[in-house]
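Take this structure first; my questions come after.
Here the complex is missing one protein chain, while the rest keep their positions.
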Amino acid sequence: MAVYKILAFGIAKDIFGGRAIEIALDERATIENLRSALEDKYSKLKQLSSYMIAVNDEYADAANIISTHDEIAIIPPVSGG
Amino acid sequence: MAVYKILAFGIAKDIFGGRAIEIALDERATIENLRSALEDKYSKLKQLSSYMIAVNDEYADAANIISTHDEIAIIPPVSGG
Amino acid sequence: MIDINITEKPLDVQECIKMVMSPDSGGIDVFIGTVRNMTKGKRVVGLEFEAYESMAMKEMKKIAMEIKSRWPVHKIVIHHRVGVLQVGEVPVVIAVSAAHRNAAFDACRYAIDTLKQRVPIWKKEVFEDGEVWVAEHP
Partner (left out) sequence: MIDINITEKPLDVQECIKMVMSPDSGGIDVFIGTVRNMTKGKRVVGLEFEAYESMAMKEMKKIAMEIKSRWPVHKIVIHHRVGVLQVGEVPVVIAVSAAHRNAAFDACRYAIDTLKQRVPIWKKEVFEDGEVWVAEHP
């Protein structure tokens, strides 16, 4: 198991109760694994119309593999401009 | 016969050799009559890709009847902006 | 609010923007024309604009009224400069505010497209070796 740090913005901050959380997952976990684990622990995430996950400042796909060195962030629906 | 004063702008000013000319036409002449008379006298008008005639600040149609009290102007192709 | 102007003085872009701002607007689109240094590969020294002022004011007002009837916009400013302009100077400023941006974009573009089609203003391009009246709309 490895501990991943996850940044939160916007409404995800409210759901997590802070700017960042830590979550334990297998090493070489995928974005899909992360999403499932987060939704198990923070079920309100599932109430969002959608959300993306970014890895190192880029939107990531479900199959992307993450490492504990990556900067990982939850991106709820954006509303800039 | 009546004498109509015609204002000129842009390239029409160069064709007429001034900001305004006077031309004699029948009373109750039409825009079409005016156009023919002007083109007879100033044949370079026919070299313009097109031109409109305005009466009292409004674009006029060929059949419109003009009076010597109207403000009449030649509107060569516009190029503002 | 509709504000139309033809003037020999330099246009004040900031002032045009301030005029259209309002607390019920969410977006403003602004078009600023600028005098370009080249046209069809030839170096331009400057431009001279001439307006048939009474009619041009009337046509610009008509354009603004058409916009008001076609799009839900709040405020419209159309200012056009006349006289001799140097490269980089601003002959026209159009600013439109609306609750939502699509109306502001559509209206602003309609304003400049239509102005160029039918507002009686003419531009003479001044080159190093002469000058020529421009006829953008055949």
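Labels A, B and C are assigned to the chains in the order they are written; within every chain, residues are numbered from 1.
One rule holds for everything that comes next: a residue touches a chain if its C-beta (ideal position, glycine included) is under 8 Å from a C-beta of that chain, and two chains touch if they have at least 3 such contacts.
Bear in mind that the values here come from a model prediction, so they are computed numbers and not experimental data.
Participant: What are the shown chains in contact with the chain that isn't displayed?
Facilitator: Result: the unshown chain touches A, C.
Participant: Quickly run down the residues of chain C that touch the omitted chain.
Facilitator: 13-14, 17, 21-38, 87-88, 97, 99, 101, 104-105, 108-109, 112
Participant: Over the whole complex, note the residues of chain A touching the chain we left out.
Facilitator: 7, 9-11, 14, 48-50, 54, 57-59, 73, 75-81
What we mean here is this: only the chains that are shown with their structure count from here on.
Participant: Please work out the Cα centroid separation of chain B and chain C, and write it as a whole number of Å.
Facilitator: Between these chains, centre-to-centre, one finds 26 Å.
Participant: Between chain A and chain C, what is the gap in Å from one C-alpha centre to the other?
Facilitator: One centre to the other, that is 48 Å.
Participant: Just curious, how far off is chain B from chain A if you go by their C-alpha centres, in Å?
Facilitator: So the centre of chain A lies 72 Å away from the centre of chain B.
Participant: By the touch rule stated above, which residues of chain B touch at least two different other chains?
Facilitator: Residues of chain B touching two or more partner chains: there are none.
Participant: Where in chain C do residues touch two or more other chains at once?
Facilitator: none
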